[in-house]
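Input: a single structure, listed below in structure tokens.
Omission of a single protein chain aside, the complex is shown with its protein chains in their original locations.
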Amino acid sequence: MKKLINKPENVVKEELEGIALAHPDLVKVHISPHYIVRADAPVKGKVALVSGGGSGHEPLHGGYVGVGMLDAACPGEVFTSPTPDQIYEATKAVSGGAGVLHIVKNYSGDVMNFEMAAEMAQGEGIEVATVITNDDVAVEDSLYTQGRRGVGVTVFVEKIAGAAAEAGLPLAKVAEIAKRVNENGRSMGMALTSCTVPVAGKPTFDIGDDEMEIGIGIHGEPGRTRMKIKPADEIVDMMAEAILGDLPFKSGDRVIAMVNGMGGTPLIELYIVYRRLAQICEAKGIKIERNLIGNYITSLEMAGASITLMRADDELLKFWDAPVKTPALRWGM
Amino acid sequence: MKKLINKPENVVKEELEGIALAHPDLVKVHISPHYIVRADAPVKGKVALVSGGGSGHEPLHGGYVGVGMLDAACPGEVFTSPTPDQIYEATKAVSGGAGVLHIVKNYSGDVMNFEMAAEMAQGEGIEVATVITNDDVAVEDSLYTQGRRGVGVTVFVEKIAGAAAEAGLPLAKVAEIAKRVNENGRSMGMALTSCTVPVAGKPTFDIGDDEMEIGIGIHGEPGRTRMKIKPADEIVDMMAEAILGDLPFKSGDRVIAMVNGMGGTPLIELYIVYRRLAQICEAKGIKIERNLIGNYITSLEMAGASITLMRADDELLKFWDAPVKTPALRWGM
Amino acid sequence: MVTKADVLNWLKHYAQVVDEQKEYLTQLDAAIGDADHGINMQRGFGAVMSQLPAVEDKDIGTILKKVGMVLVSTVGGAGGPLYGTLFMRMGMAVGNKDALSPEDVVKMFTAALEGVKQRGKAEPGDKTMVDALTPAVEALRQAVEAGEDLHTALEKATAAAEAGMKATIPLVARKGRASYLGERSAGHQDPGATSSYLLFKSATDVWNHADA
Partner (left out) sequence: MVTKADVLNWLKHYAQVVDEQKEYLTQLDAAIGDADHGINMQRGFGAVMSQLPAVEDKDIGTILKKVGMVLVSTVGGAGGPLYGTLFMRMGMAVGNKDALSPEDVVKMFTAALEGVKQRGKAEPGDKTMVDALTPAVEALRQAVEAGEDLHTALEKATAAAEAGMKATIPLVARKGRASYLGERSAGHQDPGATSSYLLFKSATDVWNHADA
């Protein structure tokens, strides 16, 4: 294992100390238990957004705390959901009296821990609504199963619902918008290499020098299929087909597109992926209104990429364009 | 070689097509020869900034084209300087009548190609000034040699001189500010793994599973020493000592700090590096006024990091804080 | 009777087993999950061990609830709420006792299983810890009702847990991370079912004195 770390057990704590030292103007970091809140929290009268999940997906979620996005992020250990006490304390710390929205990726651990925290916060009279993201088309969906994983669309939910909350909308409306973003978003990822969880010390999975994993999860979970590596255009074709066919997206749709790096893939490759994605959308009459290209929801140092498309309407685009000022996403201010 | 690419020969061209599709609001891409200019180029009466160098360092330089930063970027093949005709054409395309500043990293190839292009542009009556960045303390400096490599400080020069040009300062003054930034900046990098040039198809260098290279260049050039990997804090101590002792930085200095990822290192590790760097600066009485933490000048998918410190004064900080709107750096607008 | 000392020994023994089996549990999780189950459980029971002294003089119920709370706040993932709920429900089921009859032990494990099912919404056959716990609790109950001594009953429960754990191998997961794999989850043993089997095995190994 080759990493720029000290003791594997201290990775998350030291990362948080780094964030605290780097961005005192944007966020406040609480160490015991771990959570990050925006510098001016709690904002009186504003719906507060709390998200969280395992660490190792940076900049998700801590990098999205700030004006126009999250009020708090709760980082768990690497790839491990945060605990109810973290989420409960963060919820209390940002509650401004207008209710709190929990944004939860659909993993059994995340869902259960947020559920326990919501019960605890509600017990103290804080109104909590929850939106669960589940946009990963690589996973079969069915009534009898856990359902799909929450991946890239989570970034969109945090941005758009964050803007809605900043605009003063009430909890029910912010939650409705968050759900709308999730329902209109679909993602798929792929990996060329594995990642290594620091405390595990060795790669999560083995993969041949000429192989790739299609439909990978953001924790290095196996995906849909393992196959020989192909040219980027063919890989994007496969991913786009799975994504577009799922909602399905139709000619005339307007979308926000994200080409996301898994952590170890350079930007030069992400633009090659975006090129093909834009060509495909163009050919199908789908208009990409906005885009993000870079590392937004990662899997440690894994090489690979994911694509997220979200069908947008005027309201969602307006909230997308609204100013945001966080360590990892910033525009308009 | 595992990469999200099509044909290795087409990497740069397809990346540029991706950039053109992604950011039509910010930049215009010219394919033959390759260069990127800001969407509203040429800006009449404004000093124009042109930079460039080998590709593979994304977002440098193309990601920094836009309002408040570069007017044009000339990407060469991967790790290969651009050619004089590219630079000459880009210089003509952005020249707004107030002169053009060439920002050149100190590599013999870059210097010679920019020199030939400047001669050609001057032959057409365009006033060209050149600033050469050479901030890499890993390299011995001497009158008889090529001197030091230009690395991280180039990002600072592009941002700060870009703001100075946007503010309407004349060429001589913009060039003076650019040189001041370079003179006050020092950097050093390290790598845990090699990178692979697409057309080469195999890693540039071999490195043991327990080794790291200190003082690495941004093209995978060997650095100062190869040694057994150490905890992050010790690595940062070594790098900071080399950087701080070189200018030297002194107690009371105000600096802008960058912790830069080489392309394959996740953000979580960069914050652990920043944590130590901030502790060291604090202990030495050096005040970090601003910081950048992320992938800003990379070396394809290499795992590793570099640190840049630049001594800032009020004027440089003012230009740092000025609005910027480019694909990779954006604030204030 | 299971004394408070027995309960404390069980917890200590299980913490040690988790520590020894950390790699193994993590390996199982690597195949169909995210390679952290052993790490999570070890972190949790390490915390339990360091916080146990503070409540050792309290009653069994208080001790077990404390264990649950420590697990909830240190394990994270799915394991945290599930094992946390399991121990909290055990504590609530036995109340402020200092020794447990075989019937108390049945009540305790029954409540534990109910809590896990409520929290995780998993049913037997979903390829989770429920698949080890359900037959174990059932075997324990039947044996105690049939008048067998507790140690024998626990041996049967452990055997049933082991069989349930092994029976997860061919299953396609419907809950938890492994479910994302669909058909590809078949052929691997569930890590949570494994740690649950070890929980029964630890009780059997520790509560082996004549009058248990």
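First chain written, first letter: the chains are A, B and C, and each begins at residue 1.
Keep in mind that, in the parts below, contacts are C-beta pairs under 8 Å (C-beta built on N, C-alpha and C of every residue); 3 or more make two chains touch, one makes a residue touch a chain.
Note that this is a predicted model, so its numbers are computed, not measured.
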item	value
Displayed chains contacted by the hidden chain, counting the whole assembly	B
Residue of B:Asp85, B:Glu183 or B:Glu211 touching the missing chain in the full complex	B:Asp85
Residue numbers in subunit B that touch the chain omitted from display	33, 54, 76-86, 107-109, 112-113, 115-116, 136, 138-140, 144-146, 148-149, 197, 199-200, 204-205, 217, 219-222
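Definition applied: only the chains that are shown with their structure count from here on.
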item	value
Any chain in contact with subunit A as well as subunit C	none
Chain pair, most C-beta pairs within the contact cut-off	A-B
Chain closest to the middle, measuring from C-alpha centroids that were averaged per chain	A
Farthest chain (mean CA position) relative to subunit A	C
Subunit A-subunit C separation of Cα centroids, rounded to whole Å	32
Whole-Å gap separating subunit B and subunit C, where each centre is the average of the chain's CA atoms	55
Residues within subunit C bordering two or more other chains	none
Shared interface positions of subunit A, touching two or more other chains	78
